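Note that one protein chain of the assembly has been removed; the remaining protein chains are unaltered in position.
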Amino acid sequence: MRRFDLKHVCEAQQFDRELLDVVFHTADAMKAALAGQNPYARVLENKIMASVFYEPSTRTRFSFESAMTRLGGKIITTENAKEFSSAAKGESLYDSTRVINGYADIIVMRHHEAGSAKRAAEASDIPVINAGDGAGQHPTQALLDLYTIQDNFQGISGLKIAMVGDLKYGRTVRSLSYLLAKYDDVRISFVSPPVCSMEDDIKEYLDKHQVGWEAQEELEQVLPNADCVYMTRIQKERFVNPEEYKNAVGKYILTYEKVQMMKPEAIIMHPLPRVNEIPKEVDGDPRARYFEQAQNGLYIRMALLYLLLQDE
Amino acid sequence: MRRFDLKHVCEAQQFDRELLDVVFHTADAMKAALAGQNPYARVLENKIMASVFYEPSTRTRFSFESAMTRLGGKIITTENAKEFSSAAKGESLYDSTRVINGYADIIVMRHHEAGSAKRAAEASDIPVINAGDGAGQHPTQALLDLYTIQDNFQGISGLKIAMVGDLKYGRTVRSLSYLLAKYDDVRISFVSPPVCSMEDDIKEYLDKHQVGWEAQEELEQVLPNADCVYMTRIQKERFVNPEEYKNAVGKYILTYEKVQMMKPEAIIMHPLPRVNEIPKEVDGDPRARYFEQAQNGLYIRMALLYLLLQDE
Partner (left out) sequence: MRRFDLKHVCEAQQFDRELLDVVFHTADAMKAALAGQNPYARVLENKIMASVFYEPSTRTRFSFESAMTRLGGKIITTENAKEFSSAAKGESLYDSTRVINGYADIIVMRHHEAGSAKRAAEASDIPVINAGDGAGQHPTQALLDLYTIQDNFQGISGLKIAMVGDLKYGRTVRSLSYLLAKYDDVRISFVSPPVCSMEDDIKEYLDKHQVGWEAQEELEQVLPNADCVYMTRIQKERFVNPEEYKNAVGKYILTYEKVQMMKPEAIIMHPLPRVNEIPKEVDGDPRARYFEQAQNGLYIRMALLYLLLQDE
């Protein structure tokens, strides 16, 4: 296995095919470990992870903290890190990061400003993992999305992926598109109302990497052929015309009836939280994999923490 | 010992006499353990408890987290769980609970809405303990109250219990009344101003279970005979007439002088926090047991965590 040579995890682009394979292979090992007598239960016993959240994101924070704990590691945590940069005191991200370097072995940071993870990483001698930086990246979400597909199909090449909903502002579908371009013969359908359609930069990137894609307005057109339907929330505030919003919402709901149009072995994903784009009655369908997907976040984060901290 | 067959702890009514005996017996063992070389110090070593508090309640949260820690268990925690259901995102309690199922082995939940613990329990494959759901239940408080009486008198049958203060809105006295009805020959005195008197549903329940009770306005009438005086706060906002409030407050303060009217072996309880209904000078009286009562919360919660998680 190639030596894991990442120092920080700031963006999905850092991961090439070989690194993805290492991470997914390790995530497989973590999943197997938690199903039995966990051989990793003490492997990070003397390590401290600082959860530094400039805004609350309990789901993501719990996922990282559970991952660290399942490896025997310890946690110091705040959802209140904005206090560092409070108007009254005005400390820089640089200084906060330097100080936390003295107290922890790894930093998991959530921040409201795009680019802040990279800035923290530059100040840091210990690894920094980006747990979402504003409109920027959320690389561990992208990894767990891809891992969920890989885990279900034992591979990614050759699959047909439909992405549905708010593709213009959705961070997850953008990152996932980047990562999918590293695999052969993947085909992507972008399904959205015109006001939320995927941006040109991604389409050009896919063209450059010979990834086939199509843009669609009709969800029902793509359901019969898709291997994976990746649903996202459509946010009201994107629409100028309320009538148009109402129409869009109705159109991009994956009802139980629509699910029956899908192939039996296809899967339904969603980054969560959902609002109404997947009704609860779909949860019982074997194709529904969004809670499994959330759980895969645990294995991916265990894998990254393990790979970043094991040799130190 | 009967196999502990509770899956979730949502309400006090789930506990019959036999289960209460198992819980109290286990709490005794926990109390003894902490007084010496704690043999349970690692028994939940590989378990994670998620403290999911939709509103802060530091005393209750600390009690549960200390209990889990004394058993070797690990914690992930938030006082900010409302963020899950924030207007912006609107995630359901069902989804949040399902996701947390992937990260923890047990959930301790505090919520502002009555009935939410049961709803979470229905969504959960791992145990859910209700740490208070709005105007609903707070079953571990009821258990620790009852345990404090049992611990002091080596039994509950035959005792005379006076409940004083806000009996109409006080969650603790209502739950305690339910639980006392499971024992023989208990007698309850409800001591309150008319505006805060105990509701009829409880009185009818007691009648149905042959528990003797009386309603009283005069605290001094009950003090000489009571084995246990359970004080609660009277809240100003219950009274329309400020003069009436002032009068009530004065009347239901358990002053040092009034304490001297009590039997020497009687005990004084209070769920805390207190405001002025028990003056600080009473703290030194050997009958004052409210801090011991708070500490019993630790043993009861250790017992429940142990019983719910030991065999998994």
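Letters are used for the chains, namely A and B, taken in the order the chains are written, and counting of residues starts over at 1 for each.
The definition used in the following text is that a contact is a pair of C-beta atoms (placed from the backbone, for glycine too) under 8 Å apart; a residue touches a chain by one contact, two chains touch by 3 or more.
Bear in mind the structure is a predicted one, so any value in this text is a computation, not a measurement.
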Original post:
Of the residues listed, B:S92, B:S197, B:T255 or B:Q295, which one is in contact with the missing chain?
Top reply: B:Q295
**OP:** Would you indicate which residue among B:R59, B:H112, B:H209 or B:K263 is in contact with the undisplayed chain?
**Re:** B:R59
Original post:
Who touches the missing chain here, A:E18, A:D95 or A:D185?
Top reply: A:D95
Original post:
So which bits of subunit B touch the chain we can't see?
Top reply: 38, 41, 56-59, 61-63, 65-66, 69-70, 75, 77, 79, 272-275, 280, 291, 294-295, 297-298
**OP:** List the residues of subunit A that touch the chain left out of this view.
**Re:** 46, 48, 50, 74, 76-78, 80-81, 83-84, 89-91, 94-96, 98-104
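FYI, only the chains that are shown with their structure count from here on.
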Original post:
What is the distance, in whole Å, between the centres of subunit A and subunit B, each centre taken as the mean of its C-alpha atoms?
Top reply: 41
